[in-house]
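The complex appears here without one of its protein chains, the remainder shown in place.
== subunit A ==
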């Protein structure tokens, strides 16, 4: 039976289902590779209609595509390469899909594709495509089973097939959800999680001015922040990410010694902000925090610059509860080595900038703050904001400060820091996000990738590190602008769509809340509202078993019930009949109402006039001419239900 050859329609269904599985995965691999795999898959699907090719010839596309994958992805066997290989293998597989057994193995392996997709991406598109793939695969499996049971005489329509698959999924859902929320999670992984080689836009571990323009146009969410208590004003919402101290003339990166010092305590001023940060996955270990967090959350630690580093790559939505406060003093005593690192400049770059800075130092004497102010007022006066930045040459800072005078946060912050360092003031670049947008529906603040920002911190004696945002000096509206601001500028259309955006993001956030961000920790706190503190795994398993049994029972009941009588009158009448069954006077299925009531009337001592009357009313109502009886259905139903033998 397993060797049954497939008919054309069944095979088409199987190939479509497999294609639906691979589609979301293809969106995650490089475009050229995705196109090549798609092409090969279509070619294989066509070729598979012909008589099978000899074995060696079938090896050609498999080996060729494999080689292409490795040439595109590189030979390091990470998650990306593995996923691309899976897609490639699935593309070649249709060539040998002729029998029932082939089709089933193809479907089974194809289901790994949406699974692999979710390891790479958990966006809404992937989820929707994945669900579609599951439905199509189940429908194809159902069809294969029909073929196997040789019931091809009455093929089901596609619609009926999808409906029955939907019904199966729906019935399985309670069990799946019970398992999802109650099945104990692993607190730590069994094996290591490989980093994703292919990086999505996000805050990188380095910054090369001119590279962020893509990121600044990406409106997808980066984080959501929910405040408990006071909310900082929007122009104070600086979310600090990586801090860069090392500069080679082109690229800012971390200095190794940033991690070798422990963070000094900060002195906070004013009230602390208590908030929960829901962080979208980046596959990096860098976390952001509002301004300067007072202490690191669990599973994270500070570097000396108070940037947060977490223990595992952030490959899924994570939540962090933190307290931050506006800072009074931040690292008032700067260790000598750190101070030198914060003054370091590459040799022989940007001569005009260095000359200008020395000049300023001579003018200002020992007053660092005067130099900072002078730089800011110069920038405010002479510079402009644009995302269109010309390609920079060797002396990028000179070129920006003295020729272009236009740029965005990357240019402003790096030029400012170089200028400060040349003037002898310790300075560093901080990357992160600035500004957020309130989602009124969900009551949280949304930080988008396009809010990515870079600013400067200068070290001033007595105060420590002070945040200076040269971009805000030029274009504060560009630093803190939101979609709403842009919408107001560009007319009513976008403004009208705003509630829709808000609702959409609120739904995503809710999904994050219940599904993506669910982990061992939240599972332990799951039953807190019901009064159980910290559920241990044994109790969780017990609870899971109970819920699973209930879900199973519900499924059995729903599946095994036969078609219910739809007519309420008939239902009530049958109930009356069943009551008499206890007396041995059950109505036989073939017995008309009047005959049965008469039989009961004769059989019972003293007769049963009430039943005879009810039987007559029932017959009149059900079989008599319409409305002739003049009887209200509800009254009859009530009397039938009240009647006891």
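The rule we apply is simple: contacts are C-beta pairs under 8 Å (C-beta built on N, C-alpha and C of every residue); 3 or more make two chains touch, one makes a residue touch a chain; residues count from 1.
The rule we apply is simple: contacts and distances are computed from a predicted model.
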Hidden subunit of the complex - UniProt protein name among "[Citrate [pro-3S]-lyase] ligase", "Fumarate reductase/succinate dehydrogenase flavoprotein subunit", "Membrane protein" or "Sugar ABC transporter substrate-binding protein": "Membrane protein"
Absent-chain contact - pick from A:149, A:347, A:362 or A:634: A:149
Chain not shown: contacting residue from A:16, A:43, A:169 or A:616: A:169
Contact residue for the chain not shown (choose from A:6, A:138 or A:600): A:138
Options A:70, A:118 or A:261, residue touching the unrepresented chain: A:118
Touch with the omitted chain, as defined above, among A:8, A:186, A:500 or A:530: A:186
Absent-chain interface as seen on subunit A, which is shown: 2, 101, 104-105, 108, 111-112, 114-115, 118-119, 122, 126-127, 130, 134, 138, 141-142, 144-146, 148-151, 153-154, 164-165, 168-169, 171-177, 179-180, 185-186, 189-191, 193, 315-316, 515-520, 552, 555-556, 559-563
